[in-house]
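Have a look at the structure below, then the notes.
For this view, one protein chain was removed and the others were kept in their places.
Order as written gives the chain letters A and B; numbering starts at 1 within each chain.
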Amino acid sequence: MKKILEVRGLSRIHGPGCPLCFENTGAEAETNVCVSCGSVVAAQNVSLDLHQGEILGIVGESGSGKSTVVKTLFFDAEPSAGEARFFDGDQQLDLFSLNAARQRWLRNHRFGMVYQNPNLGLNFNVSAGGNIAERLLMSDVANYASIRQRARDLLTRTEVLGERMDESPRRFSGGMQQRVQIAKALATRPPLLLLDEVTTGLDLSVQARILDLILEIQHELNTAMIVVTHDLGVIRLLAGRTLVMKYGQVIESGLTDQVLEDPQHAYTQRLVASAL
Amino acid sequence: MNPGYELPVDNVNYNFAFLDEFAKREIRRNILKAISIPGYQTPYASREMPMGRGFGTGGLQLTLSLLGAGDTLKVIDQGADDSVNAVNLRQFVELTCPGANTTERAAEANIIQSRHRIPEDKLSADQILVLQVPTPDPLTIVEPSEARRKIMHGEGDYAPLLTRLYEDIVQFDEIAISNRYPTRLNGHYVIDSSPIPRFDVPKMHQSAALILLGAGRERKIYAVPPFTDAVPLAFEDVAFRTEAFLDSKGNRRHCDRCNSVTSYLDEIIHPDGSRHWQCSDTGYCNDRCSQLKNAECEEARP
Partner (left out) sequence: MGYVAIKGGGKAIAGAQTAVESLRTAEGEDGSSLPLASIEHQLRLLTSRVVSEGGLYHPRLAALAIKQMQGDTLEAAFALRAYRSTRPRLMETPTQSTSGMRLIRRISSAFKDIPGGQMLGPTMDYALRLLRLDLVDESPETFRKVSRRFIRDAPDSDLPDSFPKVVDALREEGLLPPQPDRPDSPFDITREPLVFPVPRSAALATMARAETGSLLALAYSNVRGYGNVHPTIAELRVGYVPVTLPHPITGEPTEAGEVLMTECEVVATQEGAGSGAPPLFSLGYGACFGHNEVKAIAMAILDRALQKGMQDGADCPSEDPEFVLLHVDGVDSMGFANHYKMPHYVTFQSEVDRLRTTQEKDPAHTKAAHGAES
């Protein structure tokens, strides 16, 4: 399988930072906060590989740093250290050394992101169809009818009622808002899709349908995805491989089946055991 | 206050065209820059003028920097030479630019300063049109921050603006913008065409005359250089539409005075409630009328 993303040594520190930060925090230290300088180490030395069409899961509790990883990849936050290489066709892009304009271009044309909070991913001043149109209009599509058709198609695919495409997502239920987000993220057929706790807080039946949708999309479009969640059930269903994070560090990684059936790290064992 | 001080009651001698030479030079440099980058909003240190911000100080500073003795200026507002604002500006120029001429006939002018209209008669390569602009940036309706708009222009990120047009078509079946239509110059920057009606936007495309746009309060100068492509934003399948001036039977209205069926018309409500239509461009209308005195009008009346 062809590699699409390679992350090495990704770290993010909130605060001044000091030479003892990494030593003082992490899974063994059982904290994110460095006692020497008071900084919060949100992520420490995270490395991962992602291949085309693959779904990678990142699981952990609050404060584990899992959201931080995707936020830096989507350029919502700046890393304190580390590299990320994106393989686009025959190009290799060093993500964190690109200028802001190039980063924005990647966000708009090569990446998709679905946030836990729809406020971050959707524009409520514009209709659901308009949200998708905005992404399409970034790539010089100039035909109103085709934009409209594509928006309708995407919303239908994500099971949003066609009659509601001209409404503002403000009036939609949480589940529908997430589906509009997914439709919007897919509008540009991105090779890489980032999903940050997208089903957290939704009813179980709604969750199930969205997870099914994500699987279908992966089959159809062969999109590579990083799925961030604290829910092992989501990991089990979606992810081929999984990283387990705790207090900013990756403590275990491997095939999902192996991690869940035969966890090595004590923390992972506890996590698996406590899953309902 | 120093009791020995006396007020400078002697008449102050203003420089030719009121502005000092440094100010004029700065403005001319910015004009050149604006022409070199079609549609780019060039910032400049707009000077305070004796008329209010919003009353054409941007256009006026352009005109004063370009005008010399021997030049001929026409000033119109809403197409009319005798509109109060046009009168005020013209009188100011007559006061401060001895040797410069003023006229009401577009053909005689080499500089035309206008608020909200482009003259009906096609302008030539020997003429410069100066338009007065309240808001230079078409992205203002989707982004209030100037710093962020600058980045959007730089990256050609007009998607939010186009999304607005999309939403208009969804709601109204057509694009609802009436004036200040966003127009793309030279395939790149999108400009606010100033509060000219849609009717006048096509006149910007491949214009023989240079068109300069000045925003005094917002402190920007931008330009449509001669023979530049100026394309109003639209979709392939939803065309840009100008005001049609059709009556209830679908016939194009005419000017009650000169019979033109091609000019932009003002709607006038008479005291008896009846509605009449007249050319907004009074200079154009006057010219046509003086030709009509002895001849039959060629365009048929409905």
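Definition applied: a contact is a pair of C-beta atoms (placed from the backbone, for glycine too) under 8 Å apart; a residue touches a chain by one contact, two chains touch by 3 or more.
Small disclaimer: the values here were computed from a predicted structure and weren't measured.
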Candidates B:Pro138, B:Pro195 or B:Pro232 - the one touching the absent chain: B:Pro195
Candidates B:Ser65, B:Asn85, B:Thr163 or B:Thr183 - the one touching the absent chain: B:Asn85
Positions on chain B where the hidden chain makes contact: 1-2, 5, 7, 12, 14-15, 18, 20, 43-50, 52-55, 57, 77-80, 82-88, 91, 115-117, 134, 145-147, 172-174, 176, 178-179, 195-199, 217, 219, 243-245, 256-257, 264-268, 270, 276, 278, 280, 282
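The working rule: only the chains that are shown with their structure count from here on.
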Distance between chain centroids, defined by C-alpha means - chain A, chain B (Å): 49
Of chain B, residues touching chain A in the complex: 151, 154-155, 157-160, 162-163, 166-167, 169-171, 235-238
Chain B-touching residues of chain A, taken from the complex the two chains share: 100-101, 104-105, 126-127, 129-130, 133-135, 137-138, 142-145, 147-148, 166
